[in-house]
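In this view, the complex is presented without one of its protein chains, the others remaining in place.
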Amino acid sequence: MLEALAFYIFAAVTLVSAIGVVASRNIVRSAVCLLGTLGGVACLYFLLNANLLAAIQLIVYAGGTLILIVFGVMLTSKSPWVVFDPTRGQVVGAVIVSILLATGLCMLLVGNEWPAGTAMTASPHVKDVGTMLLTDYLVPFEAASVLLLVVMIGAAYLARPEK
Amino acid sequence: MSQLSLPWVAKDPAVYQTYRRTAIRNLLAGGIVHVVLALGIFGFFDLGSTAKVTNLKIAISIIGFLAPLAVGLALIAGGLGVLFYKQIGNTLKYGYTAASVFFGGVIGVCLLVWLHSLVFTLSKDMLASPQNGAEVVSLAIFDASLTAREIADYLSANLPRLSNPIVAYVLWPLQFELLRDLLAVGGIVGFVSVIPVFGIWWERKIAGRMQSRLGPMRVGGWHGWAQSPADGVKLLFKEDMIPPDADQALFKLAPYLTFVPPICAMIALPFAGAWVFRDLDVALLFILAMLGIEVVGVILAGWASNNKWSVYGAMREACQMVSYEIPMGMSLLIPVMTAGTLQLTAIADQQGGGFHTWFIFKNIWCFIAFFSYYIASLASCKRAPFDLPESESELVAGFHTEYSGFRWSLFFFGEYVAMFVVSGIAVILFLGGWKSPFPPGFALKTNGTWYVDFVVHVLNGVLFKEGPILFVLKSAFLYYVQLWIRWTLPRIRIDQVLYACVQVLLPLTMVILLGNTLWILGIEHMKIEWLGTIDSLIHKVLVLIGAVLVIGMIWIGYNGYSNRRKLVGSLVIDHLPGS
Amino acid sequence: MTHALLAATPLWMPSAADLQRLGPLWSLAGTIVAVLFAALLVGRNYRVAGAIATLGGVFTATLCWRGITGGAVPFAGLAPEAAAPMLVVDQFSCFFIFLISVFLVLVTGMWFMGLDAGVPDEAARRRDAVEFFVLFVGSAFGMALMVSTSNLLMIILAVESASLPSYGLAGFRKKHRPAAEASLKYILFGAVTSAISVYGASLLYGQFHTLDLMKISTAIGSQGISVLTGVGLFAFLIGVAFKVSAVPFHFWCPDVFEGASIEITTWLSVASKAAGLGLMLRIMWLLSCTVQSADAMRWVAHAVAIMAAITCTVGNFSAFRQTNLKRLLAFSSIAHAGYMLMAVSIIWQPRESAAGMPHPASSAVIAYMIVYLLMNLAAFGVVAMVYWSTGRETMDAFNGLGWRNPLLGVVMATCLFSLVGLPPLGGFITKYYLLIALYDASLIWLIFVAVFNTLLSLYYYARIAYAMYFVQSDEAPVRAPAMGQFAVLMCAAAIVLSGTFYAGKLKSFSDQRSRDMYGAMQPTGLRVAERPTADSMH
Partner (left out) sequence: MLTIGLNHYLVLSAIVFSLGILCMVTKRNALGILIGVELVLNAANVNLVAFSRYQTGAADGHMFAVFVILLAAAEAAIGIAIFMNFYNTLQTIDVDRGDELRN
């Protein structure tokens, strides 16, 4: 009951701000709406027994990636309220296509026979997740560290102004 | 401009008298009616009878008895206040009376808070008591697991002094998690609104004393203690201006984005073992995330203002906060590694053995980590010497140049709450949280006499054992240090800020992180003996240093206090109220 | 407390043998770190950075060669028993990493030659060599990961590790409009496809409760392919198709090839595609590695076949109108990716022979890949040398090249005819293997498509050859570095030899590589590292 209430509230936050992302013509507002989506998804993670993931979502996505995007928006727009508009026909076509996509996907997902599984009873403890990261997921962990190193250097190089 | 027509503006003194008399009459009469009503209901429904305790009477006792009683007493107090306003005003003029009223109020609020926590503990105990079956009944959101009858029985069996059925009726709703949550939210919001008000006044006083001034002295009598509420009222009534070229929606949204995340951080910040809204297992990460989101609001404020200086301020802020988040998080990893958990209550529980078990003295890495964290937290709260984003002299207050009135005050609320939160984290992770500096053996014992018990509980809660008050006091000390630093050090340049982060703090935290890892691996995992010996030696030295620091601090404080007249000067001070 | 934590969860370490098998990956990752540390120690020295990258490439290639010829245990799952294997190291992956690291060395050589040939932004190239090589080796590392995974998460991670540095490389030239534009388009396409790919992977995870392709394959065998699985699989494969530049996802390819500097174009045209095809082969193979799942996968394979046919045709038709050589070669590479995808589409077919026998499809791809590497290296090498000499990459720069620099003309002509697939050259013989494999799989229509496309491609390749020999030009002779001329000559020689004397050797080599892959990758043959017990740790 309370869970349902919470789900609907968070889902509404997520969806409304996702619609805001798409609908706002000003890119800064899009980015701010994205904050709502990310926060809503983080709340959904709390509902889904993924506390650590929710915290990571907030700290990395909302606190890092989003700020990067806002930064990028500010640095790359000449006048404050840059608006690029696609034509009306394009927009209508895209909206129709994506509504069809959403409907089709929803029908497919709801109608699908998911194999019987076991539900997760409690949130995995931080310690368990950490242990997994250093055992089963050691290889992706290390590969990701190499990736981050390379990306950091590449991004620093590209963003540096040419002297 | 239309003429204001308020009742106290430009009226005949005779009219005031009429107003006053009417007010006194109405208040007193209303109060007495309410009290009588409450007592009538009490008698009519037989609420005081221990024999007839039923669930039905709960609502009656709360709505029909307690609420009118409280309203009635408040009305009577108000009426008396209006009646004796001259006498009260005259009394409050004297410095020491006002001071004692103020401190009495603060202490009263603390006690109330502490009693509040006792009630929660009591309702938890009752749920878990063997009388209610062998298994521990979990807290329920909707369905009650205890009846009022059971509570009354429990009280008469275990706490005969509290066995009045009214107490049972009041305790009954507290077993519901929803109600506790609501109360806790109320508590958090209340606390959050008190911190900045008190903190700003305190900051102005300290700034004044450090510059041999007095700070606010007029409003409220004793040392200008009402300055901040007065400022708040002023800000509320100020004209709220939005620049025409600003992005209206974002301009309005930005202050809330700075103000709400620090409050959300309070959700996971424990004030004591049972004194936390949600005891998350990822509490630390959650709080850090909330402090990190705050910057979005600042950037947006600068951006939406459409003002060059604001954008500069916002950019500096983003730069600084994002960079300092890394050393901040990495310094916090060291106590987390030592404790082996991210749960703040669990971390604090490990430091309960007294002063020497605090993590700051655990080993050399933690000791350094405390200071690196503290510096990084100053930067992430944009406090001096890292207050580049709002530097008045360069950027005309930076990101909030264009803000005024209520929205402007929200930024300050956010900033001061964040300051308290970062201090709180430091206290929990390094300074033993809500645990007393004395080992558990020092806690006073109760002896059954109720007034002795009361004093013992208070002393234990404030000094000898544990409790939210200890936590708040410790946090307040770190908060004070932030103010102290602000009024002592000059602001540094933006390139120096980034240099300090990237080239000094970041390598330092990396080194201590590595050192701590190897330390733990060597001592706890590989069990190298000589390393253990060195560790205990370092631990002792650090405890000694800590003791010396504390004593030195107390001595400096005492010295400053006894020489305060020399420091402040004697020309004005004797002519001011409350000096 | 910490002690209790450590005692409760013993630290798990991969065994020394497993780590040794991962040598090539270690070596590439170590090269990145070495380049950075060298920059810290000796400053921004482009020679040192390049030398370290070269050494790293040579070392990696050596390790891979040992893995190829040594016949070591061909499967290493670097994960404890409970989980899916994250990495697969076998002869197949060793071969592809070998190819990538050899190419890394060759392209580094090309970069050095470009420095001496006096490209416009020479000073900047020297100054930024450290970043360049970090990104360069980083993308090689990602590609090496791509060919040695069998786990959905690792595949996505590997594709991203290969892509993200490549985005940076494409836009490496600052203040250069085409480069900035190329990298922008590249990253936008890449980000979109990878996001859709992640969504597809999430659907597969929900359907099969595992991230391991082998287990997914078993499940597909038992429950068949539902519509949702098909959608998930399709969405997931988009990310890989982007790397291969298969047709609906190929738009980035010509722009990036044209905008990026020529070494990067060469690098992306071969290494990125090799890794993508290796990954595609492995995914398709793993998904159809049991008899039932192979049957279920037929429709997916048909979809891939159609995609391959379209890719070929679109690539070749688009190449007609191009005047920029880099752009033309980009479309040519799309077409060649199409040919190789044809082989991928038949890998689901159950082999009549027993386990341990080579699969004709993967054998054909490996042979094709080797010759394709040589052809592209030589072709781009000639384009680069012409560019260094004339400053242009357009068709008219090649007018009369046959007379302005006979050696380059001959090499280019060889490459072009090999790219078409004319008889005495390597391009012919590998295409022949491919068609034979298609014939064995009785995909006759695909053979027709391939032959038709070969005829199409003859036109635009011959156009270049025509320009080189039959169009008059009064431009100065093309002067090229001796080392470069020697290198492309060697490539041309190898192309000729692989088509004639060493055709059988090529065949047996690629058979060997593909046989060892499939021999050891039977589902029952899974070998995973053992998890040590708690007491063996101390």
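Residue numbering begins at 1 within each chain, and the chains themselves are lettered A, B and C in the order written.
As a convention for this text, a contact is a pair of C-beta atoms (placed from the backbone, for glycine too) under 8 Å apart; a residue touches a chain by one contact, two chains touch by 3 or more.
Fair warning: this is a prediction, and the values are worked out from it, not measured in the lab.
Contacts of the undisplayed chain with visible chains (whole complex): A, C. Of the candidate positions C:211, C:294, C:347 or C:468, contact with the unshown chain belongs to C:211. Interface note: of C:63, C:187 or C:308, the residue touching the hidden chain in the full complex is C:187. Residue C:321 is the one among C:47, C:298 or C:321 that touches the chain missing from this view. When you scan C:129, C:164 or C:487 for touch with the missing chain, the hit is C:164. Summarising the interface, chain C meets the missing chain with residues 83, 152-153, 156-157, 160, 164, 167-168, 171, 174-178, 180-185, 187-188, 191-192, 194-196, 198-199, 201-203, 205-206, 209-211, 254-255, 258-259, 318, 321-322. Interface residues of chain A facing the missing partner chain: 1, 3-4, 7, 11, 14-15, 18-19, 21-22, 27, 30-31, 34, 37-38, 41, 44-45, 47-50, 52-53, 56-57, 60-61, 64-65, 68-69, 71-73, 75-78, 82, 84-86, 90-91, 94-95, 97-99, 101-102, 105-106, 109-110, 114-115, 117-121, 124, 128-129, 132-133, 136-137, 140, 144, 147-148, 151-152, 154-159, 161-162.
Assume only the chains that are shown with their structure count from here on.
Centre-to-centre, using mean CA coordinates, chain A is 33 Å away from chain B. Contact with two or more other chains is made by residues 340-341 of chain B. Counting partners per residue, chain C has 5 as the residues that reach two or more other chains. Within the complex, the chain C residues that touch chain A are 5, 9, 11-12, 14, 29, 32-33, 36, 78-80, 82-83, 86-87, 124, 128, 131, 134-135, 138-139, 141-142, 145, 153-154, 157-158, 160-161, 164-165, 167-168, 171-172, 174-175, 183, 206-209, 223, 226-228, 231, 531. Chain contact summary for the complex, chain A toward chain C: residues 105, 108-109, 112-115, 117, 127, 131, 134-140, 142-144, 146-147, 149-151, 153-158, 162. Put simply, chain B touches chain A in their complex at residues 141-142, 247, 249-250, 253, 257, 280-282, 285-286, 288-290, 292-293, 295-296, 299-300, 303-304, 306, 311, 314-315, 318, 322, 325, 340-342.
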